[in-house]
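These notes are about the structure you will find just below.
Heads up, one of the protein chains got dropped from this complex, but the rest are sitting where they should.
Just so it is clear, A and B label the chains in written order, and each chain counts residues from 1 on its own.
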Amino acid sequence: MNTSITWRLALAGAICSVVLPATAQADWPSQPVRVFVGFPAGSSPDVLARIVTEALSERLGQPVVIENRPGAGGVIGIQQMLVSAGDGHTFGTTINGPMTTAQRMMDDTGFNVAEDIAPVTLLATSPLVLAVASASGIEDLESFIAAAGAEVDALTYGSVGQGSGAHLTAELFAAEAGVSMLHIPFTSYAEVTTSIIGGEINAGFMAPSAAMSFVEAGTMNVLGITSSEPFGQAPDVPLIAGNAGLSDDFRAELWNGFIAPAGTDEAIIARLSAEITEILSDPEVQERMLGMGWQVAPGTADDMADRIAADTEMWGAVIDRIEAQ
Amino acid sequence: MQRDWPEVWGGLILAMIGIGAAFYAWQNYDLGTLRQMGPGFFPVAMGVALCGFGLIIALPGLWRRSEGVPFDIASLLLILAAVLVFGLALPRLGLVGTAFATVLIATLPAERRGWVWRGVLALAITLVTVLVFHVGLRMTLPLWPRL
Partner (left out) sequence: MNTWDSLLLGLSFALQPHVLVYCILGVLLGSFVGVLPGIGAMAAISLLLPLTFYMSPEAALIMLAGVYYGAQYGGAVASILLRLPGTPQSAVTTLDGYPMTQQGRGGIALFTAMVSSFSGSLIGIVVLVMLAGWLSGLATRFGAADYAMMMIFGLVAASTIGASRPAKGFAMITLGVLLGCIGTDVNSGAQRFTFGHAELLDGLNLVALAMGLFGVAEVIANIRNPERQSIAARIPLRSLLPTRDDLRRLPLPILRGGTLGSFFGALPGTGSTLSAFLAYATERRLARQPERFGKGAVEGVAGPEAGNNAASITAFTPTLTLGIPGDPIMALMLGALIIHGVQPGPMMLEARPEMFWGLVASFGIGNLLLILINLPLIGIWIAMLRIPFNYLYPAIIVFLCLGVYSVRGLAFDIVLVAGIGLAGYLMTLAKLSPALLLLGFVLGPLIETNLRRALLIARGDPMVFLERPISAGFVLASMVLLLVPLWKIWRRKRAAADF
């Protein structure tokens, strides 16, 4: 082939990739796309990923394969994504933990969020609700804070583990409300709810979906929700923000996001981010996610990077306080 | 007839594991209090207990007589090697290459001589493996070696 034509083609390609990022990658994806999920098949991060990748595979015209690599709160999935990185067809989804707090909680996660991970877009967020047994007679946030403030560690609360979102949220809440509660770690929300209903512990922050069926059955009361706006799955639950003397900007949410290994072509990331945003605007997708307790939260890669930075700082301060105790 | 060496060695190894684990946990993890037991409490307690049980197993063996047990070092090493190769090669050689290599190594300690049956067996097992796991169960595994 004529060298000058090749050269011109290459130049044209280079210009296109600057001017028209989406079309420059016309040959992408050229092989099946792999998405690593750090949780087992059937878990809520896995199902979220499946809802998205199902639609994504139609749009990309290539199969999108979920690779479940569960372990260490999602950290293993990211490690495995990084091991297979480099072909431009390897991605992952993650919850907030490995992106924000894992570096503080674990000896060594084996990766550095800023250097190794390229955010693509947030997928969805989930607030937590504060729940107590209805037998306790506590029906609103004010009487809960009064009961908790009676003395140090007057009340116990359950979480899904040391350093989990439920634990850190409770500590953030306690600090803002000026109370101190005794932390009892469990491994799942189901265990926490069982223990609350059995009267063994007093309270717990948990996913709305874990609590609402017990509220319906009349065995549990939810006192407040940690989102900044009323939440679709539990619209009647009052916000914690601005309630019972807490500040108006109180907000604590778990989130789920789509990520790529650092070094992935910017154009590919922009394309994925745009495709996923469109997928998430489908009302049917929104409804399915809401049914599982997740509110879609599409955005750009920069939005996700900002969220990572803000949450890392906020939870970092909470962890500092826990460690100081 | 000889001393009951398997019991003696077995007990001593257990005792060493126990005391080693207890010491490591004691050095590295907080013991805590009764109210708030630390991460070190259980491993230390269990390690010390294991050390005790190990000695109880080992000591009487010194006076007991028993028949020797067959210790098949060749089979042991070669089978462990086969498993190791499977684990290390799977990400690089793919399912086909890994299964084939593993079967070849695993057949080495067998007493039947010759290489033809080993090759045929490796091919057959590789084929069955691909059919069951790749075609049937659709496990996401690389099939061929990555070059």
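Going forward, a contact is a pair of C-beta atoms (placed from the backbone, for glycine too) under 8 Å apart; a residue touches a chain by one contact, two chains touch by 3 or more.
Fair warning: this is a prediction, and the values are worked out from it, not measured in the lab.
Participant: Out of A:177, A:212 or A:254, point to the residue that touches the absent chain in the complete complex.
Facilitator: A:212
Participant: Which of A:198, A:242 or A:263 touches the chain that is not shown?
Facilitator: Result: among the candidates, A:198 touches the missing chain.
Participant: Name every residue on subunit B in touch with the hidden partner chain.
Facilitator: Touch set of subunit B with respect to the missing chain: 6-7, 9-11, 13-14, 17-18, 21, 24-25, 29-30, 33-39, 42-43, 46-47, 49-50, 53-54, 56-57, 69-72, 75-76, 79-84, 86-88, 90-91, 99, 102-103, 106-107, 109-112, 121-122, 125, 128-129, 132-133, 137-141.
Participant: In the complete complex, which positions of subunit A touch the hidden chain?
Facilitator: 40-44, 46-47, 50, 54, 67-73, 75-76, 79-80, 105-110, 153, 156, 161-163, 182, 184-191, 193-195, 197-198, 200-201, 209-210, 212-214, 216-217, 219, 288, 291-292
Here is the rule we go by: only the chains that are shown with their structure count from here on.
Participant: Can you work out the whole-Å distance between the CA centroids of subunit A and subunit B?
Facilitator: Distance between chain centres, rounded to whole Å: 38 Å.
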